[in-house]
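Sharing a structure here in structure tokens format.
Every protein chain of the complex appears in place save one, which is left out.
Our next item is chain A:
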């Protein structure tokens, strides 16, 4: 067994920023306690924001509106392309416009419970409070949410919740919210409040005297590596699902910014908490580059099944009714096809592992609308799901009105991320993490329509309040520039890494390594994890890393637009992050939310949480590449929502 798994446990990590008192008053109290920066002094402060998705775009715009000088980065050619754009379903808010019993407290309760009791109550309550303001803000910006004939906003229910609190813009809610934030940001770019660097990727963090003071970034067009300095740095760089190679993430979404920050001292919390979404279009072959999500609303009317017999490769319509296994309806008679995401995903994996999967490689299950079409008529099904059926047909060339859809689970979201306190500050003073990049609000499982809510809550409302306190208390009088020894060292390390990647000149492409680490993670750190499998992965990852540095081939030079170099450099970080994810999964010998340890299940095969031992967030401290990290536990206390075991049978 490699030394990596012999981690030490350090001092507990504690959130010192959330005030005492009733949970509903904490955010007001904190905002009053926080120091302010005089409006006239704000322009003297520079804040770096990395990323322009929902969290980064809204934060950059809002900080500039407040008068700060914002320097913002995105690796895309335009801030409008950040991957938040692809979110389909909607955004939750406790508006109670339906008069159906919703409230801030109910949204708070649902989110803590949905996260399987692994999130911090103070943060989640604040999220529920702010959800209401987000909708107001977005409507004022012109976000075209769905409306009813009376001109008021429409809502729908989502993900098994009992109220209708989801606001949506057809199947493109993420796009519309992102364009709202992008337009607010564009307005600030025009006024000079935001200095935007597009096609520029952060490669490392600059820490001087223990505080985050800037970043090292590469201009992806010219290849020039440059330094940027600030009084505080905000990472809004999204999740790390692409470590699995195949996921619903965009191709270029990556973990470099948060991983480099982790290497510089920011703790990484709950890295093994990954959400696997049950209804994605299955892969068609080795050429597959990414997976596409289909809205889980399809499970409202579609019935999921596989053949009863192993290796039954007859077309679906030739398999008689009594030779089909509607396994969700059989195992979970009460919830049937509407069980939560994690349960539906695991069940699909189980039947495929038994050799009963359908489609290419047996990696798929049927989602059948024949019964719905018979009951409701084709017209009604078309009205409800037409756009999804069209998307499915375009990708697979199969008509889902006559042939059952094939679906399979895919990596979709990462609940883990940089550890942050109530102020969204990481363990490096002056470094903040917002949106999917942090770990704070979703615990071990994220509910549908909550990611958009969290990204915008952090960016529009939370960070712009809390960062004042840091900037007021840390008036940086000492200027930092490229001559500073700490800065020169980071730049040199970055340049060395780039040069090394270019000089190996081996015989394997970046993609081949990405695919290899992704397949390993999917196998051993995917939907079901075992001690055995995780130990295998932990033994294998250092070997892949060693092989990478021996055999990687990156054509071209560093002084040019070079997409192979971009990819290879991101894979360097996946090869380290993967190891931490496996270790975190190994150490958490319980099942909770999206983390299922086969050793910890109830007699009927459900996830079994072990609160006495694991009611904490695991925050890991980096020591060295391949060296055992140090575990810092943040104990989770539940004063308002009392932990219970989930049951859906």
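The rule we apply is simple: a residue touches a chain if its C-beta (ideal position, glycine included) is under 8 Å from a C-beta of that chain, and two chains touch if they have at least 3 such contacts; residues count from 1.
Here, contacts and distances are computed from a predicted model.
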Options "3-isopropylmalate dehydratase small subunit", "Succinate dehydrogenase", "ABC transporter permease" or "Substrate-binding protein": UniProt name of the undisplayed chain: "Succinate dehydrogenase"
Option from A:107, A:184 or A:217 whose C-beta touches the chain left out: A:184
Given A:86, A:225, A:598 or A:628, the one touching the chain that is not displayed: A:86
Sole residue of A:221, A:492 or A:589 that reaches the chain not shown, by the stated touch rule: A:221
Candidate in contact with the missing chain, chosen from A:3, A:100 or A:136: A:136
For chain A, residues in touch with the removed chain: 58, 61-62, 65, 76-81, 83, 85-86, 95, 97, 133, 135-142, 144-153, 169-170, 172, 175-176, 179, 182-184, 186-187, 189-190, 198, 221, 248, 250-252, 284-285, 287-290, 292-293, 394-397, 460-461, 464, 507, 509-512, 553, 555-556, 560-564
